[in-house]
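Below is a structure I'd like to ask you about.
As you look at this complex, bear in mind that one protein chain is not there, while each of the others sits in place.
The letters A, B and C name the chains in turn, as written, and every chain counts its residues from 1.
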Amino acid sequence: MSKKELRIGLIGCGFMGRTHSNGYNRVPNFFPDLEYQPVLQAVCSRREEKVKAFAEQWGFASYETDWRKLIARDDIDAVDICTPNHLHAEIAIAAAEAGKMVLTEKPLARNLEESKKMVDAVAKAGVANTVWYNYRRLPAVTLAKKIVASGKLGKIFHYRANFLQDWTINADLPQGGDAAWRMDVDVAGSGVTGDLLAHCIDTAMWINGGISEVSAVTETFVKERVHNDTGKLEPVGIDDACIFHCRFSNGSLGLFESTRYARGHKALYTFEINGEHASIRWDLHDLNRLEYFDNAVDSDVKGWSSIHVTNGDHPYMDKWWVPGLGIGYEHSFVHQAADFLKSLEKGEPCQPDFQNAYETQKVCEAVIESAKSRSWKTTDVTID
Amino acid sequence: MSKKELRIGLIGCGFMGRTHSNGYNRVPNFFPDLEYQPVLQAVCSRREEKVKAFAEQWGFASYETDWRKLIARDDIDAVDICTPNHLHAEIAIAAAEAGKMVLTEKPLARNLEESKKMVDAVAKAGVANTVWYNYRRLPAVTLAKKIVASGKLGKIFHYRANFLQDWTINADLPQGGDAAWRMDVDVAGSGVTGDLLAHCIDTAMWINGGISEVSAVTETFVKERVHNDTGKLEPVGIDDACIFHCRFSNGSLGLFESTRYARGHKALYTFEINGEHASIRWDLHDLNRLEYFDNAVDSDVKGWSSIHVTNGDHPYMDKWWVPGLGIGYEHSFVHQAADFLKSLEKGEPCQPDFQNAYETQKVCEAVIESAKSRSWKTTDVTID
Amino acid sequence: MSKKELRIGLIGCGFMGRTHSNGYNRVPNFFPDLEYQPVLQAVCSRREEKVKAFAEQWGFASYETDWRKLIARDDIDAVDICTPNHLHAEIAIAAAEAGKMVLTEKPLARNLEESKKMVDAVAKAGVANTVWYNYRRLPAVTLAKKIVASGKLGKIFHYRANFLQDWTINADLPQGGDAAWRMDVDVAGSGVTGDLLAHCIDTAMWINGGISEVSAVTETFVKERVHNDTGKLEPVGIDDACIFHCRFSNGSLGLFESTRYARGHKALYTFEINGEHASIRWDLHDLNRLEYFDNAVDSDVKGWSSIHVTNGDHPYMDKWWVPGLGIGYEHSFVHQAADFLKSLEKGEPCQPDFQNAYETQKVCEAVIESAKSRSWKTTDVTID
Partner (left out) sequence: MSKKELRIGLIGCGFMGRTHSNGYNRVPNFFPDLEYQPVLQAVCSRREEKVKAFAEQWGFASYETDWRKLIARDDIDAVDICTPNHLHAEIAIAAAEAGKMVLTEKPLARNLEESKKMVDAVAKAGVANTVWYNYRRLPAVTLAKKIVASGKLGKIFHYRANFLQDWTINADLPQGGDAAWRMDVDVAGSGVTGDLLAHCIDTAMWINGGISEVSAVTETFVKERVHNDTGKLEPVGIDDACIFHCRFSNGSLGLFESTRYARGHKALYTFEINGEHASIRWDLHDLNRLEYFDNAVDSDVKGWSSIHVTNGDHPYMDKWWVPGLGIGYEHSFVHQAADFLKSLEKGEPCQPDFQNAYETQKVCEAVIESAKSRSWKTTDVTID
């Protein structure tokens, strides 16, 4: 077979290192017709014992313990960044300068400044780039986008999303280090805003267009936690919870909430869109379903319809099983890997690229600024 | 106002006495345009203290302690029987012979023989008659009937219903007496078959036509219980659980189950109908909803639709509040009372009348016989 | 029977006139043990034909067409105000000055100034008073209050509520007049804030304590509508939608949203409360259910529990039917009527009284002010 190989160099072997590796590994089985096929050429992480075991488990041909060496290798076509957020910018810029394609986990970076440098770097280098806002690629979410784009909803009045978790309620949880870097503001950049709301914002602007201004509130319920690096109680700098309302450029009102203190919710990412003629809602805990209300249905039998998004004519589902048999969270990464490869084949950007993710970053930054200043902030987002 | 009065004599002041009384009391407020309006003329129960208090609470003008006296009164137009099952036949026949209209709680009687005599009695007397299979009158159930009758489902393949409860699991519950007559086979006639499945069968044959043959199994999980009359352990004669499959005369397969041993279910009456083009399901625990699957909807947005049956164009709902504001169980009795009054106005039978309820009784009898003989039984039902 | 009579004079015979009348009418049947029983002495509305028919339908002993005459009558103990909002203050103050007990539909008034005068008037007159925030009296909502008050949730982190409708999306709907006074800002005072969010705020502060500061946004999607009084296109002054986040005095974050432009939702009032140890949520479209997550349950079987609030030991449910058989929207008014009568018996205020409803009004006012000024507003609420 005359397949072209895309040799991947993966940096970071934590949770996201696993989801990306699995994403690449499934492509040949489920997307065999792509011109490009991924090759797990090398994986990199600081601790040799860990990275060696990871390479073996996931089938990487080699490993490195210094990301600069990985970037310098001639046998790497694309660098995929799965490190904590504080390293995204430095690695991505170096990779671009080395002429590598760059894929990075979301959020793009800790803040707007870092993000801008990354956008500039890939633009200057002219390399393919993408950010793993994976939820776009769940079939039900892609179907939501398709329905809205078709015009079935008409004018949009409301967009609301939340991402609720409960795993940091325990005040004895430490912050920082490998295990808890998401709770260390210096490493993560922010709390739920960058970790969870960034997903909601990415989906929202993809489906409903740009967010023009925001008004936010944040809260840090546990003010001090032991830091894994120092062993001492240190102030907590992240936002444990964040709520914001906003206006989209299409005139609709937006409402977003995220927290890690909503007892009973593990990863409850939901969104709902209300239009003139129809509405849509979705819930990550039932990820194979989309609920749809079509006002054009006869009045006596009109209601919210629960679509089990597992038919062959649903997005991506021709690749998997038969109607009624659901897929899982991890499949969003398989789809994104496949879409990235397809974009190379077509010579088109793979959305969200760095530029698009930079727009999401603008909203995150405005949200944090709004909460600090207790005032509305405009976002300067350029998406219509 | 030139309203005609229908003077009610109610016999029995237990749970059903309350639901019927409330049914009559609500009619003037919510169905003011009926030509006939009910008047609570008298209530009857053996114990004077109890019946006096009941009369006062519900607004009856008088009371009796002997049902024969009530029937003999000239100021009673209609006798409504809310006694335990073993008295239905005797009272109904006497009332008919006295020229009274007769309404009776379901089931019609303890068995087919009693039922036949009742049918003959009202036919001979030529008096209006009806049986309170109240669930027909819940708006969502009436809507289901309307949808099926419209032909939207096409050919019907399957009808399934169950009625699950859990209140008799405790082996220390006694049987018999006022409090537990439903568990005494001599008084009730049968267990879940007459108490619960009779409802399911009534709804089923109303919507899907006659049941022609059945194959059943019954079980009595607790074999002996203390009897309230004797104070001694006595064999339990009722069916604690009953399952049957059957064929309808339209060729569809039926499946029915009822039990009082389904831990976690209080009164879970559900049914589902699968047709060539559409399906319907309903659940008493969410009585304001009907779920509907329409195969004609575009493939990508097709799903089960949850209809909140609270719009002004839904059955009966123009009488109540505004869309979204649900009604409750008791409203089914208000609707039946109103429909009975309306039937007098129109000079038509109020379904289910005794003849129709007799058909339901045939199925119940065949079910019990089938379980005893471990064989299929034909029902001789004359409904198409 | 030595029952004391409470002679009601009801003003207004629209939708709320019906719900209140029904509330009073059900009390004798379902709350027979109360010392006070309501008597429908008189009803008042401007148009004689309408009020006469209403009196007949609901059983009022007499009617008036001038509310001042009704207040002046000696045979009226309590005045119940079901008029559009702009008349609440004038009538309530006059009634209090005439020494009558005063009950009024929510919201207390159009604005804070009117509300204050009403509070002062009933205080000065020393008359019993209450506001019909009826949702407190739905059994599932009362149960939520009871669970939170028991301390089962521990420290509260989040409270969120929304009230979503879709009935004003059509731009051809007129505003004003009897039929559409809720859309005329001069009559209603505000749009969804006073009509719908007021309910959410009342429930929230009852369960979770005072709201100390708010940040809001409002939107009027249809800017001009024909006015029923003038027949001309007039600017629309009400808020079609309102979102606000807030802080409660207990440190929890609040999030509230209401709109009449959420296609597919008829009257979707929901709330959710997240505490350290447990969470609760409720939905008016399934009003007999409460969902509850208890973190103390064993990890492998822990989940959101769906409580069908229909047992005899659930709030108010000993008055109705048997487990599994739900009640409806209207029952909240029956319960409130009964609770008002009970409060007279006990000589205690019936919450929410005018003072308490005034606190809700403070939040509504702050919300509207915040939206106008695009800034946070403190509420001066005195509830802890």
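FYI, a contact is a pair of C-beta atoms (placed from the backbone, for glycine too) under 8 Å apart; a residue touches a chain by one contact, two chains touch by 3 or more.
Here the structure is a predicted model, which is why all the values come from computation and not from measurement.
One of A:Glu97, A:Asp286, A:Asp339 or A:Glu369 touches the chain omitted from the figure, and that residue is A:Asp286. From the set B:Arg68, B:Lys124 or B:His277, the residue in touch with the chain omitted from the display is B:His277, counting the whole complex. Within the set C:His20, C:Arg137 or C:His314, the residue that contacts the chain not displayed is C:His314.
Mapped onto chain B, the footprint of the missing chain covers residues 153, 157-158, 160, 164, 166, 169, 215, 217, 219, 221, 241, 243-245, 247, 253, 255, 257, 259, 261-265, 274-279, 293, 295, 304, 374-376.
Against the chain not shown here, chain A presents residues 1, 15, 19, 21-22, 25, 28-29, 32, 56-59, 165, 167, 265-268, 284-288, 308, 310-311, 320-331.
Although one chain is not displayed, its contacts with chain C can still be listed: residues 143, 146-147, 289-292, 294, 297, 299-308, 311, 313-314.
Here, only the chains that are shown with their structure count from here on.
With centres taken as mean C-alpha coordinates, the chain found closest to the middle of all protein C-alpha atoms is C. A straight line joining the Cα centres of chain B and chain C is 36 Å long. Spacing of chain A relative to chain C, judged by their CA centroids, is 42 angstrom. Along chain A, residues 304 each make contact with two or more other chains.
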